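Step one of this worksheet: look at the structure below.
One protein chain is absent from this view; the other protein chains keep their places.
Each chain gets a letter, A, B, C and D, in the order it is written, and its residues are counted from 1.
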Amino acid sequence: MDITSIIGLALGMAAVFGGAVLEGLPLSAIVQPTAFIIVFGGMLGAILLQSPQVDLVNAVKDLPIIFMGVKEKPGEVSELIVNMALKARKEGILALQAEIGSIEDPFLKKGLELMTDGTDPQLLRELLETELSHYEESVTHASKVWEGCGAYAPTVGIIGAVLGLIHVMQNLNDPSKLGGGIAVAFVATVYGVAGANLLFIPLGGKLKGNRRQTIMTRAMMLEGILSIQAGESPSFISEKLKVFMHGHDGGHKKDPGPEA
Amino acid sequence: MDITSIIGLALGMAAVFGGAVLEGLPLSAIVQPTAFIIVFGGMLGAILLQSPQVDLVNAVKDLPIIFMGVKEKPGEVSELIVNMALKARKEGILALQAEIGSIEDPFLKKGLELMTDGTDPQLLRELLETELSHYEESVTHASKVWEGCGAYAPTVGIIGAVLGLIHVMQNLNDPSKLGGGIAVAFVATVYGVAGANLLFIPLGGKLKGNRRQTIMTRAMMLEGILSIQAGESPSFISEKLKVFMHGHDGGHKKDPGPEA
Amino acid sequence: MDITSIIGLALGMAAVFGGAVLEGLPLSAIVQPTAFIIVFGGMLGAILLQSPQVDLVNAVKDLPIIFMGVKEKPGEVSELIVNMALKARKEGILALQAEIGSIEDPFLKKGLELMTDGTDPQLLRELLETELSHYEESVTHASKVWEGCGAYAPTVGIIGAVLGLIHVMQNLNDPSKLGGGIAVAFVATVYGVAGANLLFIPLGGKLKGNRRQTIMTRAMMLEGILSIQAGESPSFISEKLKVFMHGHDGGHKKDPGPEA
Amino acid sequence: MDITSIIGLALGMAAVFGGAVLEGLPLSAIVQPTAFIIVFGGMLGAILLQSPQVDLVNAVKDLPIIFMGVKEKPGEVSELIVNMALKARKEGILALQAEIGSIEDPFLKKGLELMTDGTDPQLLRELLETELSHYEESVTHASKVWEGCGAYAPTVGIIGAVLGLIHVMQNLNDPSKLGGGIAVAFVATVYGVAGANLLFIPLGGKLKGNRRQTIMTRAMMLEGILSIQAGESPSFISEKLKVFMHGHDGGHKKDPGPEA
Partner (left out) sequence: MDITSIIGLALGMAAVFGGAVLEGLPLSAIVQPTAFIIVFGGMLGAILLQSPQVDLVNAVKDLPIIFMGVKEKPGEVSELIVNMALKARKEGILALQAEIGSIEDPFLKKGLELMTDGTDPQLLRELLETELSHYEESVTHASKVWEGCGAYAPTVGIIGAVLGLIHVMQNLNDPSKLGGGIAVAFVATVYGVAGANLLFIPLGGKLKGNRRQTIMTRAMMLEGILSIQAGESPSFISEKLKVFMHGHDGGHKKDPGPEA
């Protein structure tokens, strides 16, 4: 559970719209179905026209990790790899085939399969590095879908506002409609700017931030798989993997790997 | 057929202008021939002055793939290459000459021609890599033409709006013309912002996104041609090409290549 | 003659100002000498303060190629180089000295001079690569002068507009001057935004685009000179140079080089 | 103590709000609890939704160095390393183990530990370089949290302003509330733009600037540790480390390292 995502979304909405209510603005004043259709329909159209289908699918498929958090725990992965290195040393690399079935992460699974299949070390490194860099690229493109929503929402909101103002201008002879009409026009602006800043742009950022951890963990898996294949000592591997787990200075004391 | 492009374009237009109609604004209020001439004539002038002719031609020539989708199917290309590798192993590289005639993709065709002509492997790699990087560059420049339209449309729209407001200001002594005049000025803003955000900027993005797939497929062709030339085993080639076909994690199960 | 540059400039001006006239705005309403002085004088001051003299000189010196087009024709250059390679093979490299006098392009001339002077191949490559990269840099800086004009014009236009509005505000007690005064203030905005978007930004883009071709042609010259020096076969050189001439896919059929 | 940070923050606030008071605006006019809730609550929500927890923690943990200054003094670090190099030469590398306990900087401490543990030079360099590059990345992400606040504050301020204007528009029939209502709406704009420009964006910049020095000092530590391990002469090490300490030209006279 990524608690800051949930708090962030709730807090942003509550502060902005709760603040408006506190100030005396009835919520009904900012509920405007046509403004909603214009802003989010237009935004959806723009992003569908812009993004290749594969990016759209990835953007939606990655949404859960924003609120559920990243599954990979670098500490556990490191421990798992060091344990496999121990087993490979004692019983040979083929002994690892029995363990592959229980591994969930598709990248680690594939890497181990290729390794136990006897793939040439040079080719194995190339395959896994290309795979990882394609993955990085696909994450970038998925988060660009959300950032694209964040870019289109305010500009389509401006279209909605100007269309509203055109409407108002046509009724200038009836001054009683003036204020209300302009208010309606402003709601499209609020929808666009709030949608972008309280939802879409932060979503894109979090997606990239969370995936950064996945990418770091996979880089660790890559290093670990190649080290097992090279027959390096488990304690040496453990030392090498630690470097992927450090935070910002203070992290040096909580190495989860075994000091075998 | 790239269905999301068509849906995206239709949805964006329908939501924005349908929403305006739902709100009570007659469509006639946003039909303004002079605003259209100013905004899109000015934008066209700017983009013609800015872009080298070759980029303009490519930008227009690439338009169909936005709605028709990319022809290259990575799975089919991989299969084709693996089959050629099988044939080359059995009958020699020259046997592939018969197949070149039926190949449509100009990049694959050229690469195979150069290979069967006995081009030196090092030079062949260099030629194909330079070709591919020139192609990437030309795609970037073509999509910049559409992004340029998306950048000029709103700014020329602002020129149109301010010219309209100048006109309005000159008729301030006739208040009855005020509202209508401002409405006319606003239409130029709508044309510029809507043209950029519902059409031009998404077009530029889709062009780049679609061509990303073409570039990936060509990178696969390049790797495949060089592998055939090097006489690598078809099963090994198949394994190497898979890495160009993966989506975002889940894709590992649907390898279309033969496990020869 | 770069016909799209001329059409682009004329079309942009005609559409925007012709459109305004069509709408009923007299052209005299947007002729404002003081606004012109403020916007373009201020912009010129900013760009003079910003740019080193060498960049300013290059920016002006490169202006003709925007409308006259690029002189270098890749096909002719390739043919020239292949012919020189033939001659060098038959009569020796020194025989090329007679031809250098008739070469106009300073880069090709210098490279051939250095080659016939017996410059060491490694040093020759280094000298020409450094020369080319300095040239690329100087083109970038020259086009940044025009882009800088395009960035300053609208912001100085805003200064002009706000100064105009301050003037208007001081005459609020005389409402008859209101509309006209605001119109004057708006003209500065039109000058700034139109100058930037119909002229300066496109100029900067075209300069870079046109010079891209020059740079590509010089890269071809560099490769050709080094190949002649290395004594490579003319047909091989012709093959290598082709890669610098390709357009966007369809270009493979029109190789101008001789198949010697 | 980073005196310019403290002066900068105080001066910015004093000039802007003191200036407003000088102009006759009572400070009470810009104290608006609901505007405060909307702008900074919304901004906080956006940044919480956007940033991975580790970045948020680092952003807050790094706040003190903005006002307290950077602890690492390059001159002292260089002297320390040269002294250790002298000791290592006389008494052997293991003699340094006694000194590690008194070292505060976690990076230097870890590097020396690994060195005295007999880590292979190649691996030691790799481990320290990876550690340093992870540190650089974490600094970048931490400063992006503050820059993110600086980006969200003004846009959420606009939401607050437009919500305020909607409120105003609904009370147009009561003109006496008009001016005050608009003033309230403007306060949200002031909060957003002032928060971003007088606080958040400069904070992000200073964080990055201060950490630049830390990164430079750590690069010096890395070079020093590897030089000690390689058994280079202290005077040579001193010479090599000087290059990390130079300012902008004038700095060449104050080399703090011993000329052993």
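The rule is short, and it goes like this: a residue touches a chain if its C-beta (ideal position, glycine included) is under 8 Å from a C-beta of that chain, and two chains touch if they have at least 3 such contacts.
It should be emphasised that the depicted structure is a prediction, and the values quoted were computed from it without experimental measurement.
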- Item | Omitted chain's touching partners, listed by label | C, D
- Query: Taking the entire complex into account, which one of C:26, C:64, C:92 or C:106 touches the absent chain?
  - Reply: C:106
- Consider the whole complex, including the chain that is not shown, and state which of C:6, C:56 or C:243 touches that chain. C:56
- Note on the structure: Full-complex touch with the removed chain, picking from C:8, C:42 or C:74, is C:42
- So that we can see where the missing chain sits, which residues of chain C does it touch? 34-35, 37-38, 40-42, 44-58, 61-62, 106-107, 110, 119, 123, 127, 130-131, 134-135, 138-139, 141-142, 148, 152, 155-156, 158-160, 162-167, 169-173, 184
- Could I get the residues of chain D that touch the absent chain, sorted low to high? 2, 4-5, 7-16, 18-20, 22-25, 29-30, 178-180, 182-183, 186-187, 189-190, 193-194, 196-199, 201-203, 205-206, 209-210, 212-213, 239-240, 243-244, 246-250, 252
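Please note the rule applied: only the chains that are shown with their structure count from here on.
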- Message: If each hop has to land on a touching chain, what is the smallest number of hops from chain C to chain D?
- Response: 3
- Message: Between chain B and chain D, how many degrees of rotation does a Cα superposition need? Round to steps of 5.
- Response: 145
- Message: For chain B versus chain C, which are copies of one sequence, does the interface use mostly the same residue numbers on each side, meaning over half shared, or is it different?
- Response: different
- Report, in whole Å, the distance between the mean C-alpha point of chain A and the mean C-alpha point of chain D. 25
- Junction residues of chain A, two or more chains touched: none
- Looking at which chains touch which, would you call it a line, ring, star, complete or other? line
- Message: Dump the list of chain pairs that touch, please.
- Response: A-B, A-D, B-C
